[in-house]
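Okay, so here's the structure we're looking at.
The complex is shown incomplete by one protein chain, all other protein chains being positioned as in the whole.
And now, chain A:
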Amino acid sequence: MSDALALTWRQYRLERRMFWRNPTAAFFNFFLPLLFLGLFGAILSGNQDDLDVIVPGIAGMSVMSTTFSALAMNLTFLREQGVLKRMRGTPLPSGSYLGAIAAHAVTNAAIQVAIVVVAGKLFFGVDWPKDYLELVVYVAAGVACLAALGVAYSHVIPNFDAAPAFVNFVFLPVIFISGVFYDAEDAPAFLRDIARALPLTHIIDGLSGAMVTGRSLGDNAGGLGVIGLWAAAGVFFAIRGFSWDSRNA
């Protein structure tokens, strides 16, 4: 067990090192939410109500891009390249490998949320989080749910050339209807209903409660339930459809 943990840690460190060595990937990963934050901050400057929506919204988007999008893309790439198959032939336990990849995605999510929180305080008039426990709970729930869904979604993507289209087909509509850029309550009813059935709206609601409105964990409990259901489905399909080799997919 301790051996498996040590191997997980080694693999995690390798993933981190490789991530920072690929400057374009690292740059865009961290630059995109900051760019959005900067642009919307400039457009909405002076309108604190809108800024109060956009800051937790971008935090939620960051959680989704670092977990769902990144895992769906990376796993498709690693599977197609045969890296997964190579790892499968080593004594590295599968759990250690997948744990390291997940931990790597979680680290990116945590870093991005931290960046957004700090930028919100420094530039956009959003105070320090009101409820750190709630913030941690929602980041953790969001990461677990969207990471599992990202792994599950990678099984559907036929090849790496198709991966950006497949990922954005989900990512872009979901961030638009889930209230990243505006208050989801202002959307037409049918879009609002769709959004309320999806996890990201509830993740953003929770982050908003923790960072801005002060709505407590208890008030958002229903949202956590929706996130939990998606997480359970995500974990089920992530495990069920997992393939180490593109030829068996």
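Points worth noting:
In this section, contacts are C-beta pairs under 8 Å (C-beta built on N, C-alpha and C of every residue); 3 or more make two chains touch, one makes a residue touch a chain; residues count from 1.
Everything below uses one rule, namely that contacts and distances are computed from a predicted model.
Entry comment: the absent subunit's protein name, as recorded by UniProt, is "Linearmycin resistance ATP-binding protein LnrL", drawn from "Tol-Pal system protein TolB", "Sulfite reductase subunit C", "Peptidoglycan-associated lipoprotein" or "Linearmycin resistance ATP-binding protein LnrL". Residue in contact with the omitted chain (choice from A:K85, A:K130, A:H155 or A:R196): A:K85. Contact with the omitted chain, checked across A:D161, A:D193 or A:D245, is made by A:D245. From the options A:N22, A:S45 or A:T213, the residue with contact to the unseen chain in the full assembly is A:N22. By the touch rule set out above, chain A reaches the unshown chain at residues 7, 10, 14, 17-18, 21-22, 78, 80-83, 85-86, 88-93, 244-245, 248.
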